[in-house]
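Since the structure comes first, as structure tokens, the remarks are kept for the end.
With one protein chain held back, the other chains of the complex are shown just where they sit.
And now, subunit A:
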Amino acid sequence: MVWQTLKRWYHMLGSPRYFYTFSSRVLPWLTPIAVLTLAAGLVWGLAFAPSDYQQGNSYRIIFIHVPASSGALMGYMALGVSGLVAVVWRMKMAEVMLKAIAPFGAGLAAISLVTGALWGKPTWGTYWQWDARMTSMLILLFMYVGVIALQAVIRDPRQAARAAGLLAMVGVINVVIVKYSVEWVQTLHQGSTLKMFGESTIDPAMKYPLLLSMLGLWLLYAVNVLLRARTEVMWRERRSKWVNKLVKEGDR
């Protein structure tokens, strides 16, 4: 039953035209929800959450650092899945997604590295150390850049998608390393504060604004992916009847 529904979705969203109309319906309400959630989370965290017993106010950068890092990691997982579908099933929408997911994720990885460095100076006493977490996160940024560059450098979009898809899949190994680096080896970076299972070691008054900022940024990422995918779909289907009809009607 669930499998049937998923399969139907897969086939429906696999159609560029269906995706276009579907995203037209989703974006008008997803965009404001994303912006409002992120704004609420950030204002709550940066201005109203209590200060930390050890780090004082400098810990507040967590409300940007953690959402950005988690977004970059999740984005890369999505990139890996798109890569698998693009390489094995040659699905057009997966190729589109491969192109749509990468830029925002690369930006988030860069934000994560910069905010981490800025946070590291006042707390650890250094901007950068070559510890496992920081180094693997830097590699994640390079992976993102690699996927983007590979798509830009190969002229044929279908061939580009296969090459980039393979790179995206291989890079997923690095995502696992980023996630568990703080548990497997000794690092300067702290262990995970938010735990999927078990109790998080953060006061609820700080946890809720953090979760809200994370959710907001993820939704904003989704909005960005939809917008980029729509542009890419239009470009790829520029010779089709439905796109030409849309253009004539003046629909953006």
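In the analysis below, a residue touches a chain if its C-beta (ideal position, glycine included) is under 8 Å from a C-beta of that chain, and two chains touch if they have at least 3 such contacts; residues count from 1.
Please note the rule applied: contacts and distances are computed from a predicted model.
The chain that is not shown carries the UniProt protein name "Cytochrome c-type biogenesis protein CcmE", picked from "ABC transporter permease subunit", "Beta-ketoacyl synthase, N-terminal domain", "Cytochrome c-type biogenesis protein CcmE" or "phosphoenolpyruvate--glycerone phosphotransferase". From the set A:51, A:159, A:231 or A:244, the residue in touch with the chain omitted from the display is A:51, counting the whole complex.
When the full complex is taken into account, the listed residue touching the unshown chain is A:205, out of A:117, A:153 or A:205.
For subunit A, the residues touching the absent chain in the complete assembly are 50-55, 59, 62, 84, 87-89, 122-126, 129-132, 166, 169-170, 172-173, 177, 184-188, 190-193, 201-203, 205-206.
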